[in-house]
Structure formats: structure tokens, C-alpha cells
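Data block below; observations after.
Entry: chain A
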Amino acid sequence: MSVHLILFLAFGAVAVAGAINLLAQTHPINSALSLIAVMAALAGEYLLLGAEFVAAVQVIVYAGAIMVLFVFVIMLLNAGVEERTKGSRVAILFGVPGMLLGSLLVTWVVLRYSGTEAVPAGALPGAPRTIGTLLFHEFLLPFEITSILILVAIMGAVVLASKPPTVAPGAPIRRVD
Partner candidate 1 sequence: MVPLSYYLVLSGVLFACGVTGFLIKRNIITIFMSIELMLNGVNLSFVAFAAHWHALAGQVFVFFVMVVAAAESAVGLAIIIAVFRSRETLNVDQVNLLKL
Partner candidate 2 sequence: MNGAMNIDNLSPYILTLVTFAPLVGALLLTVLPRRDREIRIISLIFSLLTFFLSLHLPVHFHRSLSGFQYEINEAWISSPNIHYHMGVDGISMWLVVLTTFLTPLCVLISWKSIHDRVKEFFILLLILETALIGVFTSLDLFLFYFFWEATLIPMALLIGVFGHERKVYAAVKFFMYTMIASTFMLAAILWLYAHTGTFDFVVIRDQIARGTVPNFPAAAQWLFLGFFIAFAVKVPLFPFHTWLPDAHVEAPTAGSVLLAGVLLKMGTYGMLRFNLGLFPEQARSNAPWIMTLALIGIIYGALVAMVQPNMKKLIAYSSVSHLGFVVLGIFSFTQLGLNGAMFVMLAHGVSTGGLFMLAGILHERRHTYEIREFGGLASITPVYATSYLFIVLASVGLPLMNGFIGEFLVLSGAFHARPIYGILGATGVIWSACYLLWMYQRVFYGKVTNPINNSMGDMLGVEKAAVWPCAAMALVMGVAPILWLGAIDPAVHATLNPIAQMLSKVVGQ
């Protein structure tokens, strides 16, 4: 068992544990923290795969920026412990078994058909520079168009999170004949 594998398993264990903890925790803050743990562990996996840039972004953007936003909102809305309401039988009766079946099948396919050849540690160095070149060459259009996406997101956040107008829509407008 190489170091590589040990590291993989360690990060993997953290990630899975974090994911399960996310599900198990009833308070959203705890879930958010678990998610951060998952992300951090995944950043480790990325490093193992040589994706340095991605690993860095994962920590900075994902774990840092995005999750902070989550935590911020949780605090803002003062979200408390989750109530265990019984809202949906379907999710339990169909959804979870379906999910299990699907993931088992996919796992089986992956193990059986995706090939067992090993991926060497740092197999593909994803240095920021090479990634950057790629972004400005081949992926120029997606990269640029992403700005629109962000524009939309900002506008959306502004529109939706701002206080709704106090003036309710007017009374029904009558035909003016």
C-alpha cells in the first residue's frame, strides 16, 4: 500500500465522514462545517491528482468564499435546529431506494468497466499558468460568458434579497370604456 493510496484513503475517509456528518447533523451550522471539511479533504485529493490550481481554488473559493456565504446566511436567518417533520413519504419510499440502486449500479459499472489502471500522483500538473493559458485560449468564450453568469447572479441576489416593495400591487384595474 503506497503512500499515495494511504493519503487517498485518508482524505477519502475524511470526505465521506464529513458528508455523512452533514446528513446527520441537525443544526445547519454543523452541516456547513462538515461540508467545509469535505471540501478541504477534496482539495487534498486534487493535490494528489496534481491539480494544484483546482485545489487552491477549492479552498479559497469554495471552502472560503461560498461556505462563508452559507454560514452568513444561516446566521442571518437565525436558522435553528431542524424539525423532523414528516413531509414526504415519497422521498423515503422511492427516493432513497432509488438513490441507493443508482449509486450501487454506477459504482459497479465504475469498478467493472472504467479500467483499473492507476492514476499516478500528480499525474497531470495543473499549474495556474497552464490552466490560465487554456482559459484564454480554448476556453475563452466560456470564460468570458461566465461574466454574464455572474452578472445575472449578482442582479438576482440584489433583486431577491432586497426588501420587497411595501406598496402591494394596485387594486384590480378596471376596463376604462
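Definition applied: a contact is a pair of C-beta atoms (placed from the backbone, for glycine too) under 8 Å apart; a residue touches a chain by one contact, two chains touch by 3 or more; residues count from 1.
Candidate selection criterion: all candidates are chains of the complex that A comes from, given by their letters.
Computed from a predicted structure; not experimentally measured.
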* For chain A, as assembled in this complex, the candidate in touch from 1 or 2 -> 1
* If you look only at chain A, which of its residues touch candidate 1 in the complex? -> 2, 4-5, 8, 12, 15-16, 19-20, 22-23, 28, 31-32, 35, 38-39, 42, 45-46, 48-51, 53-54, 57-58, 61-62, 65-66, 69-70, 73-74, 76-77, 79, 82-88, 91-92, 95-96, 99-100, 102-103, 106-107, 110-111, 114-121, 123-124, 126, 130-131, 134-135, 138-139, 142-143, 146, 149-150, 152-154, 156-161, 163-164
